[in-house]
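Left out: one protein chain. Kept in place: all the others.
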Amino acid sequence: MKFERYGIGIAKGMALTLKHLFRPPLTVQYPDEKLVVSKRIRGNELVWFPDRCTGCGTCTKACLQGNIILVTHRGEPNKFIVDKFELDSGRCIFCGLCVESCPYDALAMGLEYECAKYRRGETILDKDKLKLTDQHQPSAYYRPQFAAGLPKQSLLIYDKKDGGQKLNLFPLSKRKRGPGA
Amino acid sequence: MTVVTSGEDLAKKIAEAIPGSVISSDKTSVMVDAAKLAQVAEFLKNTPGLDFNYLNFATAVDYIDYFELVYRLLSMEHNHSLVLKTRCYDRENPTVPSIVSLWRGAYFQEREMFDMFGIKFEGHPDLRRLLTWEGFKGYPLRRDYL
Amino acid sequence: MTLLDQFQKMLMTAGLPDWAAYLVPALVGIILIIAVSLTLVIIFIWWERRLLGRFQLRLGPNRCGPEGILQPVATGLKLLLKEDIVPAKADKILHFLAPIVVFVPVLMIFAVVPVSEGAILANLNIGIVYVIAISSISTIGIFMAAWGSSNKFALISGMRTVAQMVSYELPVVLSIVGVGLVTGSFSMLSIVQAQSIPFILLMPLGGVIFFLGCLAEMNRSPFDLLEADSEIVAGYHTEYSGMKFAMFFMGEYGVALAYSAVIATLFLGGWSGPLLPPVIWFLIKVVLVFSFTVWMRATLPRLRVDQLMSFAWKGLLPMAVINLVIIAIEVLVVPASMLWLMVILNFAFAAVLVLLWSRLFTLGGGRVEV
Partner (left out) sequence: MPIKTEPFYLNLGPQHPSTHGVFRLRVELDGEVIVNVEPIIGYLHRGIEKLAETRTYTQVIPLTDRLDYVASMTNNLAYCLSVEKLAGIKVPERAEYLRVIFSELMRLANHFLAIGAFLNDCGALATPLIYMWREREKIVDLCEMTCGQRLLFNYMRVGGVSQDVPEEFMPALKKFVAEMPKFIGEYEQLIKQNEIFLARTKGVGILPKETAINIGASGPVLRGSGVNWDIRKKDPYSIYERFDFEVPTGEVGDCYDRFWVRLREMRQSVRILEQAIVQIPAKGPIRADVPQFFRPPAGEAYGHIEAPKGNLGFYVVSDGSIAPYRVHIFPPSLINVTALADMAIGWKVADLIIVFGSIDVVLGEIDR
């Protein structure tokens, strides 16, 4: 292999890295800055709507992990009452097949993604934990009716003016410190 | 578009060249005798006009009564393909001739079949377990393995 | 007359005995040099990580202290608290001694680096030769680490190191001889004083050869074969942890800093410069050289070991010899008042030589039949 180009190729490459020195950084400082996730995010917790659930058990059949436990008893004629609806988010692979299979839209993926737990038992989500609350909101995965109010996903491809990821050129000393700031 | 060669036509050719090797054939595949697999494979690879120079994949299926070995051969020159099958009825000590000397692509795949089904390939240069570890008990992809 | 000499004289006139007048300035100087160079090393580690981060569209460390400048300190503390692991089959003595042998010579280099007029610890008349001699000791340390840790990756790294360091010593020394010819001295002070034009202009080829050689000596990309992390994990310090690793780390950056300072002194005119105080000029030049190496590290892939060797022996060495001969003739022929002629001539010769070599020279061997 000869040095035929007298190092011009090297110079070109170095020019490119120099150009990148003045481009905005790609990374975000996670706990301080947070990107907006997709509206359809398959978040770490599912949302269950008890009033819509008929206890048909399609979700339990659709789950490839066999992860959803559903116990019902017969109440009024032609109606099941759900005694137990439980899933282990530690075993769940968040494929979304249960949400997709539900014929009554009674199950949705959650928006949350910071769901680290200290104990294994805490990963089990029972009826109460799966209910809709202010902190526990459904995402629009396979449920387009929830998409309306959700914020726009921050995309790297958009510029700042399009509401995309916020990028500043020289982010020296302009950062807030501390968690959640 | 890769032309799927008619198994029936090809079966005649194979039967002419190597008598007694073809067991049955249908539109897409040819079933050959396991003992004569290597000869058939060599015939398919080296005959002008067939030129199956590329082994697409090789695998086995456990039908409980027998193992079916499936080879999909391809000719890059003529862009046609063929599914070659053979059956192995012995469950305790299934043995099939190896085709590694013809298509080296079968090297890992035959090792995998040995690993998963326990099929022994005669003439394979280094027949050891591939994905599971040495000393693993049983053959996981057999239907009776739990 | 260096500042230390003046201090010594002052103490003598103040009536101290001779030994004290000699010892006190020496100790003060040594402590000052060690303190300043270690602080600079810490700042340089931060600077490299920060700059590399920016080259790679990242931010780099920005959490500890203002703009993350205390990050190396935090790293050091973490390493200090880590368990010191010695492999069972390691040669315990070599394994223990190696970091010291690597680290101490690095500090010794700073003794002859002039920071400004007279601000030098030891004005040796062979200053630059001393630098080369001292820095070679680190090679032994690296080989000790490689051999002593009884690791195959480390062993490969050690073999590579020795080959690399020994080969690149030659072009480095030869290009220094050129500097010595023009200056008429090997003393760092007089080299700086002789630079009415920076030597990088006066002898561009020599400067480039010296720079490339130094890159190899300080094991920076594209010559960072001895700790090529994608090939041999971490090279000679694979088996090191805790403070021993920290010493290797500091030693590595110390060498980088020292060589940046030497390059700045030899070829960029040292502390000399208009307006700003000399120390600031010196630091600016050192940071510039160091930043350039960081820039190279951010861009370039690594050479293979045989390519590295052939680059030294077939590329740099002959060019350095020819360059030396040319400079020697020029020193004889060109009058001292006409240095600009030498600049033009040397640029022309450099261009011709580089063109010639890019045609003649092949980089490394190919496949070996086994």
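To keep things simple, chains are lettered A, B and C as they appear, and every chain counts its residues starting from 1.
Operating definition for what follows: contacts are C-beta pairs under 8 Å (C-beta built on N, C-alpha and C of every residue); 3 or more make two chains touch, one makes a residue touch a chain.
Nothing here was measured: the structure is a model prediction, and the numbers come from that model.
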Displayed chains in contact with the omitted chain are A, B, C
Those residues of subunit A that touch the unshown chain are 1, 3-5, 7-10, 12-13, 15-17, 20, 26, 37-42, 58, 61-62, 64, 93-97, 100-101, 109, 139, 141-142, 147, 152-153, 155-158
Absent-chain interface residues of subunit C come out as 52, 55-58, 152-153, 156, 159, 221-222, 224-225, 228-233, 297-307, 363-364, 366-370
For subunit B, residues touching the missing partner are 1-2, 53-57, 59, 61-62, 70, 72, 76, 79, 83, 103-109, 116, 129-133, 140-141, 145
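The working rule: only the chains that are shown with their structure count from here on.
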Among line, ring, star, complete and other, the chain touch graph is other
Top of the farthest list for subunit A, CA-centroid basis, is C
Note: subunit C sits from subunit B at a C-alpha centroid distance in Å of 62
For the pair subunit A and subunit B, the C-alpha centroid-to-centroid distance in angstrom is 45
In the complex, the residues of subunit A that touch subunit C are 1-6, 10, 13-14, 16-18, 20-21, 23-27, 29, 171-173, 175
The subunit C residues in contact with subunit A across the complex are 53-59, 62, 66-67, 295-296, 298-300, 307, 315, 354-355, 357-359, 361-364
